[in-house]
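Note that one protein chain is taken out, while the other chains of the complex remain in position.
Chain lettering (A, B and C) follows the sequence in which the chains are written, and residue indices restart at 1 in each chain.
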Amino acid sequence: MFDKVLIANRGEIALRVARACRELGIKTVAVYSTADAESAVVRFADEAVHIGPANAARSYLHIPNLIGAALNTGAQAIHPGYGFLSEDPYFAEICADSDLTFIGPTPEVMEKVGDKATARDLMSRAGLPLLPGTIEPVGTSDEAQAIADEIGYPVIIKAVAGGGGRGMSVVWSHAALAGLYTQTRATAQAIFKNSGVYIERYLPAPRHTEVQIVCDGHGSGVYLGERDCSVQRRHQKLIEEAPSIHLTEDARRDIGEKAVAGALSVGYTGAGTMEFLLDADGSLYFMEMNARIQVEHPVSEMVTSVDLIQEQLRVASGEKLSVTQDDVTLRGHAIECRVNAEDPERNFAPAAGRLDTYVAPGGPWTRVDSHCYAGWTIAPYYDSLIAKLIVWAPDRLAAIERMERALSEFQIEGRGVKTTIPFHLRVLAHERFRSGDVTTGFIEEFMAEEAAAAVADAS
Amino acid sequence: MFDKVLIANRGEIALRVARACRELGIKTVAVYSTADAESAVVRFADEAVHIGPANAARSYLHIPNLIGAALNTGAQAIHPGYGFLSEDPYFAEICADSDLTFIGPTPEVMEKVGDKATARDLMSRAGLPLLPGTIEPVGTSDEAQAIADEIGYPVIIKAVAGGGGRGMSVVWSHAALAGLYTQTRATAQAIFKNSGVYIERYLPAPRHTEVQIVCDGHGSGVYLGERDCSVQRRHQKLIEEAPSIHLTEDARRDIGEKAVAGALSVGYTGAGTMEFLLDADGSLYFMEMNARIQVEHPVSEMVTSVDLIQEQLRVASGEKLSVTQDDVTLRGHAIECRVNAEDPERNFAPAAGRLDTYVAPGGPWTRVDSHCYAGWTIAPYYDSLIAKLIVWAPDRLAAIERMERALSEFQIEGRGVKTTIPFHLRVLAHERFRSGDVTTGFIEEFMAEEAAAAVADAS
Amino acid sequence: MSDADKKSGNADAELIASVWAEARSLMARLEGSSVQRLAVAAGGTSIEIERDPAAVPAAAPPVDLPISRRGSGVMPTIGAGSLGGARDAAAPTGRQAITAPLVGTFYRSSSPGSDAFVEVGDVIEAGQAVGIVEAMKLMNEVQATTSGKIVKIVAENGQAVEYEQLLMHIEPVDDE
Partner (left out) sequence: MSDADKKSGNADAELIASVWAEARSLMARLEGSSVQRLAVAAGGTSIEIERDPAAVPAAAPPVDLPISRRGSGVMPTIGAGSLGGARDAAAPTGRQAITAPLVGTFYRSSSPGSDAFVEVGDVIEAGQAVGIVEAMKLMNEVQATTSGKIVKIVAENGQAVEYEQLLMHIEPVDDE
């Protein structure tokens, strides 16, 4: 195992990684921008290095300073967290060049699974089901038309290099295809500097379902069940849960085994997530692979009792996984609410500021992953996630009740500070959420419903 | 299920009960003394009633005010928590007279199990093993001598009405018996207004091992494994864990089944604990039964996934237990550290005051049951428990590492405030604790060792 | 610890004296200023001054009532609405509060139909019964703690009351 690990991230995930390191007896090096000098991970870590100004491009994304900090402090490995440099093969390569272990897959594997078309091709060969459509970029408008006609409408045109819901167009008819094809290519070129697009069937009401896997460097891999992340607003996840109540035990095993096989087939090591769309008929379609730990990993931890960050550290240091597939049994239900410093009443505009009050919920089966404390200033420079509230209960309804209880005791106050807590409470109270009948369109519909009710109230 | 429950307690356990009620959709009534007007449970509960001055005798122990508060607010049941009136059959009886459900066993059962001699007699008949010795009070010095000679020395003389380590004498030889017998009777009379004493074999190095049970009113009962609470200072538990690493699976099942049989044999309902001494040879001896929820119940919850407070509420309302014995499987290891506002450097003198800083630990498998928040004033009127920190991990050593991590991030500061956190960290680091070879004498020896080292350092 | 701790007592004494001098001068300077709190720390020394908010010009001081329930509760409580007693007790007119000595039901008369113990305007003696609080079927007399005139009766007949809840106001009679 490593003696010392540098954490190339900030916020709650930096603290999460530091906690795991401490529990494994590994010394930690935090890095911080000027805006984060007082951060919880800086206080918690064994050492901390100032790596640049608030601007992330000059600090958390500035590779020379991160490498310098690791070398100066004698760290043996770098944990990238999520976001920032976590899926950057170039960074992983430089780590290797500097004799530092990058905690994640190798640069080559990262590059492969990072390119959607390549990933889909590889995973399809490994047996993972894809949506009807192309894998390779579609070269001409005529070709696009022919493919779409064959798949049947609606179809979706997506940028090969796209992500976060940008560079996509849904096409509902033959007539609209050519125009949207040209337009999507232009958008893709403008945003991603890559005009390549592909076409696949569009599912109007899918559930976002993702399978957690971990692989070690000894040829072993396990799946840790799946998460349902259908509660999204503009492709930003708000509530995640595990397991999905829409998968049978057989379907879970089947997709889990295929996900592990797919990952092992490309030499994947570390924690990773296979994203699928779950159709109303129970079909799962592979969408992409995330070669890093994810924000919502705690819900998988709560139902499997496996510490994913500890497993990442273990396999990156060359050890074997601490569990076999037989050890992984699902128990109960876990839900995570992302508490963001945003004002739901003002279209989720960032609402940062100094926290005068910060009292996190406690008690049974209630987990808070957060870097906040009373007196901490939420800076406007970084993403707005300020706390992940995770609860566990024997079943989904009990988990919802527990989440409502926990949210009701969460106190976050400060001048200008607003959070998504009231919004979460309203979602949790909604009949459709409680029934579990949620697809990725749910939040838009929920918000439209609320807006309509507000208009009706006002008249 | 009840619609509304009054919580006749304060501090962390009042909040714990209120959380469980909220999760079950039950409205809560908090009661508070003048010193607790700003308490966390008052803030959390649906209603709160001022029941008297800081002095507990005139508030939390003042039955008319508690009953009045329940009747005034329309509560259907009273949860007594632990301590205060939780084991007072008279209070349970008055609740019944006022058509209020007392959440616990019936007054008759409480009375029976509350008397140690009666409890030992009943449990012995139900098959629970007792230490060699008497069950009935020993009437004369000669009789005492005869009994002690038969048991073999050392023996212990204990007050029938005793508790908390008071009214006990260890006798190492025949010669010393008569004198200590007379003296213990006198002490018992002075403290407990009852001179009755009994005699049993004294175990020099036992482990405090207790079995958690819950019974419903339909004749069903389950055991939820055992807790090891050997880390005690002057009979005050400091660290508790589940399961005990000194019980085999067979011994666990055997003693669990006997504990449930014993409880059902007296018509016990609700949550309860059977206390045993575990001898070096693996023998378990029944000591007493606690007819209430215990401070350390969370460690059992963490390894069994059963919410004990919710079960209490369920069975008190007439429902069946939500689990059968087959549903109860142990997973991993849980440890609880009691964080008290005491100064370990000054012989654990109370060190109360206003909390300027209170930052509870968070992250994976880390549970904090506490009523504290920044700005709260720890009053000197009540017991010094300010937080229970509970962690879970797949095995005992990983749980210790996690506890060390969690304790290291616990920030509790205020003028005059000291806590047992540094003491806990030293105990957790001690080789004997880590090895698990801890008996009830461990802490005294640990402290003597530390004192000796301090003297050596100074010279 | 380090050498720093062992440096000469003289230097220490000087340093301490100068910190005190600074503190005094700061205090003087703060009078009339808008500063409410000041903390300076340098090289192991620190001065922290917090001023009475009321002394700060133009400031509306936040009032802290003896039993405060600063709206921090997530949920409303009956307490919130019923703590008027303490506030009114503090009124400067000499008016005093008579509060419930225990939790129960307040009655203005000893039995239904009989006269109330007191009415507004009555002048009574300390120790005189002004009502009863029933708890567990026992009638507990509420006695006036002072002599004077009943000026206001706040609690209604049959009302549930908590500990120290305001029942009525009594005012000393001037020419007594």
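Convention: a contact is a pair of C-beta atoms (placed from the backbone, for glycine too) under 8 Å apart; a residue touches a chain by one contact, two chains touch by 3 or more.
Quantities reported herein were computed from a predicted structural model and do not represent experimental measurements.
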item: Among A:A69, A:I147 or A:L238, the residue in touch with the chain that has been omitted; value: A:A69
item: Residue of A:K4, A:R331 or A:R354 touching the missing chain in the full complex; value: A:R354
item: From A:V5, A:A20 or A:I51, residue that would touch the chain that is not displayed; value: A:I51
item: For subunit A, the residues touching the chain missing from this view; value: 30, 32, 34-35, 37-38, 42-54, 59, 62-69, 71-73, 94, 98, 354, 377, 415
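Quick note on the criterion: only the chains that are shown with their structure count from here on.
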item: Between subunit A and subunit C, centroid-to-centroid distance (C-alpha), Å; value: 51
item: Separation of mean Cα positions, subunit C and subunit B [Å, integer]; value: 37
item: Junction residues of subunit A, two or more chains touched; value: 408-409
item: Residue list for subunit C, restricted to those that touch at least two other chains; value: 72, 74-75
